[in-house]
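Note that one protein chain of the assembly has been removed; the remaining protein chains are unaltered in position.
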Amino acid sequence: MFARVVWLVLRKDLTVEVRSLEIAYTTLFFAVSCVLVFAFALVHEGRAPEDGAAGILWIAIAFAGTLALGRTFERERQSETLRALLLAPAARPAIYVGKLLGIVTLLVAGEMVLVPLVALLFQAPLLARPLWLTAILVTGTVGFASVGTLFAAMLVRARSRDVLLPVLLYPITVPVIIAGVRATAALLQPDVEIDILRFWLALLVCFDIVFVTLALWTFEPLMTD
Amino acid sequence: MMKCTVVAVFVIWTLGMVGGERPGGPALHWPATAALHAQQPAPQDEFVPIDELPPQDQLPAAPLLVTAYAFVVLALFAYLLSVARRLGGVQRDLERLESDLKRNGRA
Partner (left out) sequence: MPTWFTPAAVVCGLMFATSPFLIANAPYESTMGLVQKIFYVHLPSAWMFLLAAIVCGVASIRFLFRGDSRHDRLAWAAAELVVLFGLVTLVTGPLWARKAWGVWWQWDVRLTSSLIGWMVAVAYLLLRQYGGPGSDKLAAGLALFGMANVPFIYISVNYWRTIHPLTSVVPTLPTSFGLPLWFSAVTFFLCFLLLLRARVRLEEQRARLDALYLSVDA
């Protein structure tokens, strides 16, 4: 039952998104612009700063993610579908997981464009170890999106929700960004130290578990009035 | 059930972190940060009191010390004033409302 609700919510989100591709295109373009701004700001005499690629990639993901979260729930608010979702005889945590997976799908799709772009612009061997990179990106995105989905959902009926989402989200997701950047930077070293990589990946996984569990626990009291 | 899950996750996580830290240890420090650390004074373990101090060490510290203490006093005082002001405002509103209600008779 839980899995069925998750799948229904996810399918609904993906169907709506695929029809217009509004959020996908705008968020992706914003992320690309972000990366370009960093490129213009930081590249000096044709050379990118060391370790720059990892940081810039994750900043672009964080900014684009915030935008995507805001837009997704704005769409829900405008068509009043969030209220309909909450009125439905479905477990609230299942609705949360469905929305989370939708956001993660959107962000991962964006990352598939961002990663080659960053690798190209900053001459970083990001695609050298694709499995590790995928693990880092997926765990980091899930961590960021887990907190983001909860906050964006609970801010839907608040005032100043557009500016409050980043204000609330960034201090909480700093450890995810730190871990993501450190893991990606470790991956970009000429001789990769697997221990360091494993440590940051383990931290990301722990973060994901703890925060998804916390979000499932608090989604109910936070979404009721 | 949810609470048990959360508690279980926290316990497992803590054990994992504690257990994982011991073999990890120094191998996880970056060479760059190790070099950075070598340039900075070592972390201090104990304070040792002495009574006399060469005078040239004292002067540059005084403005920092004075600024620090002044900031503490000002910050605490400013907050106290802020609370007092807000409280006074609310008190006035309450009194005004209560006197209005008394005059017009409570609904």
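Order of writing sets the labels: A and B. Residues in every chain begin at 1.
Quick note on the criterion: contacts are C-beta pairs under 8 Å (C-beta built on N, C-alpha and C of every residue); 3 or more make two chains touch, one makes a residue touch a chain.
Note that the structure is predicted; figures quoted are calculated from it, not measured.
Residues 147, 150-151, 154-155, 157-160, 164, 167-168, 171-172, 174-175, 178-179, 182, 199, 203, 206-207, 210-211, 214, 218, 221-222, 225 of subunit A touch the missing chain (whole complex, contact as defined above). For subunit B, the residues in touch with the chain missing from this view are 17, 28-29, 33-34, 36-37, 40-41, 43-51, 53, 57-58, 60-62, 64-65, 67-69, 71-72, 75-76, 79-80, 83-84, 86-87, 90-91, 93-94, 97-98, 101, 106-107.
Simple rule for what comes next: only the chains that are shown with their structure count from here on.
Chain geometry summary: the mean Cα position of subunit A and that of subunit B are 30 Å apart.
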